[in-house]
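Take a look at this one; I'll ask things after.
One chain of protein is taken out of this complex; the other chains stay put.
Residue numbering begins at 1 within each chain, and the chains themselves are lettered A, B and C in the order written.
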Amino acid sequence: MSENFRSIETKFLDKTNRISFKYNGKKYYGYKGDTLASALLSNGVHLIGRSFKYHRPRGIMTCGSEEPNAIVQIGGNGSFTEPNVRATEQEIYEGLEASSQNCWPSVEFDIGGINNLISPVIPAGFYYKTFMWPKKLWYSLYEPAIRLSAGLGKSPTQPDPELYDHNHLHCDVLIVGGGISGIIAASISADNGNNTVLIDDKNSLGGSTIYQNDENFKINDEISSTWLDKKIKELKKKQNLTIKHRTSVAAFHGYNYLLARESLADHKSLDERLNKLRQRLWKIRAKKVILATGAIERPLIFNNNDRPGVMLANSVKKYIDFFGVKCGNKNIIFTNNDSAYETAISLNKKGIEVVVIDIRKNSSSTLVQTTKDAGIKIYWNHAIVNTSGYRRIKSIQIMEMSEDGTNVVGKKTSLLCDSLSISGGWTPMVHLFTQSGGKLKFRDADQVFLPNTVISDQISIGSCNGDFELDDVIKNTISECKNFLSASVIDYDLLKVSCPKQKESKNIWLLPNNKPLGKTKPFLDFQNDSTAKDIKLAMREGFKSIEHVKRYTTTGMGTDQGKLANMHALGIISETAGVKMGSLGTTTFRPPYTPLTFGTIVGRNVGTFFDITRKTPMHDWHKDHKAQFENVGQWKRAWYYPKDGENMYQAVQRESKAARESAGILDASTLGKIDIKGTDASEFLNRVYTNAWSKLGISKCRYGLMLNEDGMVYDDGVTTRLGENHYLMTTTTGGAANVLSKLEDYLQTEWPELDVWLTSVTDHFATASICGPNSKNILKKLFPNLDFNDENFPHMSFKNAEMDGINCRIMRISFTGEHSYEINIESKYGKSLWEKCMDAGKEFNITPYGTETMHLLRAEKGFIIVGQDTDGTMTPIDLQMDWIVSKKKYDFIGKRSLYRSDTMREDRKQLVGLLTDNPKEILEEGAQIVKNEKKQPIEMLGHVTSSYFSPNLNKSIALAVVKNGKKLKGQKLLVPMKDKTINVTVSDFIFFDSKNERLNA
Amino acid sequence: MLNINYPKIEKKEFPNLELNLVEPIKKLNLRGKNRDFFTKAGRILSIMLPIEPNTSATIKNISALWLSPDEWMIYGKDIDKNLKISLDSEISKLNLGSVTDISDQWLLINMKGKNVFEVLSKGSPFDINKFKNTKNVVVQTLLNHVDVILHHTDTNNVDLFVRKSFSEHLWLWINDSSSFL
Amino acid sequence: MKNNYSIISLIKNSFTYHENWQQAWRDPEPKKEYEAVIVGGGGHGLATAFYLAKKHNMKNIAVVEKGWIGGGNTGRNTTIIRSNYLWDASAGLYDHALKLWENLSQEINYNVMFSQRGVMNLAHNLQDVRDLKRRTHANRLNGIDAVWLSTEEVKKFCPIINTSPDIRYPVLGGTLQRRAGTARHDAVAWGYARGADAMGVDIIQNCEVKGIKRNGDTVEGIETTKGFIKTKKIGVVAAGHSSVIANMAGIRLPLESKPLQALVSEPVKPIIDTVVMSNAVHAYVSQSDKGELVIGAGTDAYVSYTQRGSHDIVEGTLKAILELYPIFSRMKMLRQWGGIVDICPDASPIISKTNIKGLYFNCGWGTGGFKATPGSGDLFAHTIANNEPHKLNAAFNLNRFVSGDLVDEHGAAAVAH
Partner (left out) sequence: MFIINCPFCGERDQSEFSAGGEAHIVRPKQPTELSDDEWADFLFMRKNIKGIQFERWNHAHGCRKWFNVIRDTSNDKIHAVYKMGEKPPSI
């Protein structure tokens, strides 16, 4: 393979910049600007991979994102590895490593090729019909075998060494596609004062016109590429215009919201890329969108049309005219239209041997005339009926077509070739258009779907709108843009365009053959190996809808998402069913337009930025004192503070004991705090809580329970009356945001008449909660001027106090059952306050405790935690909290629901205490409770919601919800575990100090 | 003495971007809707509370930011205890509306330099173009999923308010984002 | 009976180039009258028809489908099948379905590729641990094969999960149901359709229901785009469009129809051989037989019938995927899509009579209907045939929204099904 196929000069590559790369372990060279495909072709390499199902050898077919075959693994085996990369889009860089996929041991000799031999037995959907008997083998043999054959490339197995980023972009006009129509549109838009963005997926602008050297195509008497080159240079100087290269629009959502992937590093060598940005996702909002996404060439469907060396005609042209690479020495072009003749002319000009086979009887196009004039042989009214060559096409056989084109007749002629260019016409790229919600129409003349109606502000121009000829493209682009943008400044009104016009056209979706269809292999979907006969089989079996056929045959479901296959599938279906193609509709074009890297979609939201981390003002103190943290919503809360190698259990036992014996301190800053003001504040609380508030004295605190309208407990907390019309509500940590938004909702929508103002002050205050028999002594030290006498400052009351001139709000409230104070201070002083508390408490062995100890202490007292002891199905009555449900109040949120037949049942699950018969045995939270283990089906009465070993009672305690629990006190129940059954007795759920004597201790 | 502690946010410079913590600084939340409320607030603050959405009014060292038709944030160096007391006694106490000290609910980070908007647009869906060229604009939006209030005080100069418990996280993000401009 | 599917029939047909396969189902015009009409040709509707014919001898029935069979949520879901639900009623329902899945390919002679590769649910915070343990205990006592796994066991079962304690929400353990797994979604609809058709059921595609004709409290038939069809029993299995049909009958349902999104990656060689779900970080993933990573995202919070959802949902899901599987960062999303799911306030379905005689609804499956397909069809068929619910679906009646006796499966269901 020493022959150099880059024999043609090109200005699009940097010939001074020679680049080496490896393909399947072998070193090759290309130039800066080459794609992997063009570089391989320049080295004469066509064989790239094996197809999914039959493992047939496949080569490069196209030069763009529609490529079904030439997909490779790149980046080596390390962390840069990437599967399923299209060689036709990947730019080469120094040291690039690429290898073939879906083949073993190598792409030349692939064991999987055996599938090609048994292909007669495995038509579309064969797996639905077999592997069912014997059933055992499904698990041991069939399924594992099927799964083994899954996939193309290999997933990376190491974390990504590169980074991704996001950015938002807002513009007046977004133009997608930097071909000639996009360039004209961008120019018009920018000239008319619009903030304009032009996006193109290649590394340079110009589309297919930029390498159009044919003298038949002229603009203002210049060759079209020359004219366009000048225009691009002018464009780059324009104000208001941003051009983004290597940027591909992946999705076009409603409200002109588009996502575009900008590739920043994929063309750079790996050593420049570590820990740098690889791609950026642009989230674009455009007032107006202009789609200029172009068209792609269609293949032709005939027997064995899939061999390496079979390529789309226009791609062959691009490889010569843009990359300077010839795809073979002996070229055959097979076409049904005039555009392929451009390729013939190009090849001929470079002195490359070429003949043309055309299914039409003739054409009067100037292109055809030029071809004839060049002495190129044209076989009119012929079709290819077979090809040969396993790893590279070697020859074709052609036959003349019958008068009506439905058959082939006469003698077979064999022609040798090493490159076959095929052209079946053009398909407008309407993917983005339909993604946005646009509806298509069908144009019979050349069998294309075109944009029809839209719901957002957008137009399609150029070939994606069905204009395939240069003069139409330019004329319509100008007039459409003028209209769409209400543009007055137009440079282009006087353009003179000349180009050949498409003449006689003929389209046959499935070309005739001398053999029965069953004996041929006319491929539609080259990656997934679905053939025209698969389509017909599906239809024969009753799959009529296009979506059915697609799913049954997997047509269009490869990594190219059917960009080449879908139109032919539709065509063959409509022909077979005898219905008009336009009436069938298309399959849905789903985002993304081309596959989008997960990393790009996620951006920097990985690791640290996966989710918000909220920290309290005392966080650093906890950290410095070796606290373990618990995630509570987005908060980090101190969980426990292990000392000298303690495990959690030991730490919690120590903390719990200390809190009850002397003093403990908890960071309660995470509790939600809502400042409530207004003349109707009391009435408001009456409506949102189950209990009554009007009579709460100023400076007093009260516990409240909030329900959902369905009567189930939603949140709880202590609210303090700071003034006649002023309250401070606390909520659970996790519920804070939802409670505030729910309360605002009621205020704004149901009760706008109430004079109430809500302000979140959660972050404004830091809260240190000090509990235990010595808490008062500590507080006295901290606030020497404050009277802590129980009469003056009783349980459930509040005082303002000053510490070093800074105001503190002190609530005497308790979640542990101990004598306890909560000190609230502006959060910037939080850490300092905490340190002062620790200092003042030192002589009392003040012990910091975390959430786990807090949970244990409150469980000893039988206080619930919403979300742990409740699960959205518990009413306050179920929790035995009847005392908090006002009977007098006319209404409150959720009241009515408490009086439904099910919520009034007396045997609902109710909160109880559980004591294990063996006091050392600790129940598992979540364990189920039963009465009778033997009865089947076993009846579960409830489950353990909270469970701890209480160091203060020296036994294990648990809270549980149990069916009819109120009436089961004293009864023996069972907790069946996987390996044993635990005997328990139902008890009161207050285990400790049931007379609340310690509150005033 | 009680010490003041803030999350680890220190002055930081990037190309064309300077970040500074502006604390401590007083911030008040004002709520109200009747005419007396506006009159009183205007008189005490010497600022007419802006009623046009997304705008602010600044006089000397006090700014009033529109947050909703009945909500404003007042902040600035010149807010002292006395001002709060007069607002309390003339608005809260008379039930004309509500005045709440939220100085530590929000943390103020000042961002200035040509790249301010570049950084903001990376994390915010808001069309920054709308406010690039207009001073005294106020926007409440999301920045990398975190609620923020943005106050465009001067050309390429933005006061950013973030809830305190979120501030360290957002600060890390701003730093990260600023390093990939 | 149609030709039986087997390896023998495949080989035999290969000699005739597969040109002699019969239609899997006919394409009949509707008759004037049927014993019962099922509205909705998804998996549930077709299964209902299949079991009506098979178990209740109701063969003069039709399934009407406004598009193509299996084209709704049946063909849009992430194909997860499991029965590890919390409450007895749900466990009964879903395990009944799971048992049917285990023999389904043989029962309908159509390989639905039921793959019992196991489903693992991860816990990421302490409440997750409590909830999942509670569920595991309940499952065990209900005879459902769920087990609790420690973090190390999670890692062992699925080595590519990032179980580092340093991630934002570390994996604290998980539950595993080994009998759970996935199936080939389209095959379920096609297999039931073929089976029902063979027993005489008319499957009528491209036939949209336009109205429900009532005589007082009794149904008389349906108006369709293919004309009026007389019937005394109408079983509605219209998923996201249930409320639209209910509206025609003049009733309201406790449903909201919301977009649910899913996506697949490009196909790669086998890398994950189980299903992993995580409620707390909103991500679930498995790998299809084609090699695509199949990833389920969440629902949007608003009603929409567009089969599209917000990009934010997809972004949120993928960031959770990368948190748990950093190695997937360079994988590429090939295709994303949306379905319309009908969600009940208690995240449990409705398989129920209504107060209109002869009108039955099977709906409210939310994000998790696929797994129930055979069970749902079987029980709905029973309900329609006997005008009484089976004991396994008795709890899933419409009256529960009045009495308050809800089957709250938010914990088990959450976003991820």
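The rule we apply is simple: a residue touches a chain if its C-beta (ideal position, glycine included) is under 8 Å from a C-beta of that chain, and two chains touch if they have at least 3 such contacts.
These numbers were taken from a predicted model, which means no experiment stands behind them.
K.L.:
Considering the entire complex, write down the shown chains that touch the omitted one.
P.N.:
Per the touch rule above, the missing chain touches A, B, C.
K.L.:
Among A:134, A:351, A:375 or A:752, which residue is in touch with the absent chain?
P.N.:
Only one of A:134, A:351, A:375 or A:752 touches the chain omitted from view, namely A:752.
K.L.:
With respect to the chain omitted from the figure, which of A:285, A:330, A:795 or A:955 is a touching residue?
P.N.:
Of all options in A:285, A:330, A:795 or A:955, contact with the hidden chain holds for A:285.
K.L.:
Which one touches the absent chain: A:158, A:897, A:964 or A:985?
P.N.:
A:897
K.L.:
Name, in rising order, the residues on subunit C that touch the hidden chain in the full complex.
P.N.:
241, 243-244, 247, 252-257, 300-306, 308, 310-312, 342, 345, 401-403
K.L.:
Name every residue on subunit B in touch with the hidden partner chain.
P.N.:
Answer for subunit B: residues 53-54, 67-69, 71, 125-126, 140-142, 147 touch the chain left out.
K.L.:
Quickly run down the residues of subunit A that touch the omitted chain.
P.N.:
Its contact residues with the unshown chain are 253-255, 257, 285, 437, 455, 709-710, 741, 744-745, 748-750, 752, 890-891, 895-897, 899-901.
Basically, only the chains that are shown with their structure count from here on.
K.L.:
Averaged over CA atoms, how far is the centre of subunit A from the centre of subunit C? Could you give it in whole Å?
P.N.:
Once rounded, the distance between the two centres reads 22 Å.
K.L.:
Suppose each chain is reduced to the average of its Cα coordinates; what separation in Å results between subunit B and subunit C?
P.N.:
So the centre of subunit B lies 49 Å away from the centre of subunit C.
K.L.:
What whole-number Å value describes the gap between the mean CA coordinates of subunit A and subunit B?
P.N.:
Taking the average C-alpha coordinate of subunit A and of subunit B, the gap between them is 34 Å.
K.L.:
Listing for subunit B: what residues touch at least two other chains?
P.N.:
none
K.L.:
Would you pick out the residues of subunit A that each touch at least 2 other chains?
P.N.:
283, 608, 613
K.L.:
Report the residues of subunit A in contact with subunit B in the complex, numbered from low to high.
P.N.:
163, 165-170, 195, 277, 283, 285, 604, 608-609, 612-617, 620, 635, 670, 675, 677-679, 725-726, 755, 757, 759-765, 803-804, 806, 825-833, 836
K.L.:
Taking the touch rule as given, give the residues of subunit A at its contact with subunit C in the complex, in rising order.
P.N.:
52, 80-84, 120-123, 126-133, 135, 138-139, 143, 146-148, 150-160, 164, 251, 253-254, 257, 259, 283, 437, 516-519, 533, 537, 540-545, 547-548, 551-552, 554, 557, 559, 561, 588, 590-592, 595-599, 601-603, 605-608, 610-611, 613, 630-632, 710-711, 867-868, 871-873, 897, 900-903, 924-928, 930, 937-938, 940, 943, 945, 976-978
K.L.:
Per the contact definition, I'd like the list of subunit B residues that touch subunit A in the complex.
P.N.:
Residue positions touching the partner: 1-7, 23-24, 29, 31-32, 92, 95, 97-98, 100-106, 121-129, 144-146, 163-166, 168-169, 172-173, 176-177, 180.
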